[in-house]
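My questions all concern the structure below.
And now, subunit A:
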Amino acid sequence: MTDTGQTPGARLGLKNRTTSDENVRQRYRKERRFKLLGQLALGSAIGMLVFLLVTIVGNGYSGFFQHEIALKVHLDPARLKLGDKRDAESLARTSYGNVIKDALRSEFPDVKGRTDRRALSKLVSKDADTAVRDAVLANPEIIGTTQTIWVKATDDVDTFLKGHMSAVEQWSPDVAAKLSLEGDRVRITAAGSAFRDLQPADGSSYLVSINGGVVKLIDVAGGVAKGEVLVAPRDTATTPAGAWHISAYATPESDRRLNDKAIAWIAKLQAEDRVENRFNVSFFQTGASTAPESAGIWSAVVGSFLTLVVTLAISFPIGVLAALYLEEFAPKNRWTDVIEVNINNLAAVPSIIFGLLGLAVFLTLFGLPRSAPVVGGMVLALMTLPTIIIASRAALKAVPPSIRQAALGMGASRLQTVTHHVLPLAMPGILTGTIIGMAQALGETAPLLMIGMVAFIVDIPGGFTDSATVLPVQIYLWADSPERAFLAKTSAAIMVLLAFLILMNALAVLLRKRFERRW
Partner candidate 1 sequence: MLDTLKATTLPSTEVTGLPTPMLSAHDVCVSYSGKQALFDVSLDIPQNEVTALIGPSGCGKSTFLRCINRMNDVIDGCVTSGTILMDGRNILEPSEDVVQLRQKVGMVFQKPNPFPKSIFENIAYGPRIHGLANDKTELDGIVEVSLERAGLWKEVKDRLNQPGTGLSGGQQQRLCIARAIAVSPDVVLMDEPCSALDPIATARIEELIDELREKFTIVIVTHSMQQAARVSTQTAFFHMGYVVEVGATEKIFTNPEDPRTNGYITGRFG
Partner candidate 2 sequence: MAADSHIVKSYTAELDQLTTMIAEMGGLAEAAVADATLALRRRDSDLAQRVIEGDRKIDALEAQVASNVVRMLALRQPMATDLRTIVAALKIAGDLERAGDYAKNIAKRSLILNQSPVTGPISAIANLSQMVAAMLHEVLDAYVAGDADVAERVRDRDEDIDAAHTSLFRELLTYMMEDPRTITACTHMVFIAKNLERVGDHATNIAENLVYQVRGEHLIDRHVVPGERNEL
């Protein structure tokens, strides 16, 4: 190794290490391996996060959109039971269900029978009522006229249109088709392999959209197919190539929440460009609903906000004062040690315990209202307190003692030292800790379940004592709902929650950067 032939070992009188080259290589190998493992760990962590985000966004983005149907509504004052009244109150009070039903029936006049009619009326959401009312209230002049009004489709229609109900294959044969009526059946004749040897008996449904009508295929034999009319075509004229198409629905009709007739109706509306996937504004305006298309997160957002306001108002001053006292004023003895250990333990207590405590103390003992943000906030404040105290103490500890000495040496009292120097310097840290604690509280579900904040809240809570729910509980409720449409809503709500959390954390980072001072 060395020119003098003296290795460090030899100089110290140790056995000459001739293998030092090998040692160096081994050391480098070990370091490389360690670095690789670290990168691997980081990579898998990022991978999992990306997977989570992709899944949630993939599931959830459609939850922000909702299919709407343009209805031609004839606003007949008689059907609206308005008589001559046109005042806002009467307009707001009356039911618009009849005119919507009428609109649907006039759209599909050949729909007979109660079952089919009910199925028809279920194409549009119960919310359609509100949409029509809003249109009328916005402009009462339209009463008596026929208006095209966009109303929400039901969740089933929405789910179907988003492709979540059945796999769909659609093609337009490049040959002309001839349509002929045979009693209540139709015969479609097309050259070549337009029908691709379809087997309608295999459980799939095959609907042919032709001449403005929809035919469900029953039997296919070469270029001739027989079918049932679901929506009557305009005429039996020969249809040129490309102007007709066949849709295949893989899921059997009995397994679907929409039968072939309903699909046929939708197909007809679609053919007339009267179905659109629109951004669902009401998702951010409404509260819980049994109907997924009308369910929104606003009441949960407001509930979360009110709860967090209470949490912050209670835990921040108490937490900061407790931390200040413990760190700056309390004598260091066994009692403060015990308190410190217990605060640290408290931070590790499962949150549901706080919920039980809230149930026992706030609800049973104090008789505070159930499901109210004020109680939720108090419970979450209990849960957040240790976090805030620990973070605040850490921030206070991080203020160099030299600053305290400088202030004390200048003749500042202990209180002046703390309020003039220590607290302002620790504030960014305290605020960061508080925001992290708030974010934690925002994402908390379990303790709130215990105090009844799991309630089904349609109304937007107006105050701290109103019944309310919070975002994570809303997510929990939706995740539990059977309707397929709630799956997307759940993910959408998770995205909203994540957005709030990221926002809060960004705020924490910003505060730290903004007010961080070097000393």
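Per the selection procedure, all candidates are chains of the complex that A comes from, given by their letters.
The definition used in the following text is that a contact is a pair of C-beta atoms (placed from the backbone, for glycine too) under 8 Å apart; a residue touches a chain by one contact, two chains touch by 3 or more; residues count from 1.
Bear in mind the structure is a predicted one, so any value in this text is a computation, not a measurement.
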item	value
Touching partner of subunit A in this complex, picked from 1 or 2	1
Contact set on subunit A toward candidate 1 in their complex	331-332, 400, 402-413, 416, 420-421, 425, 517-519
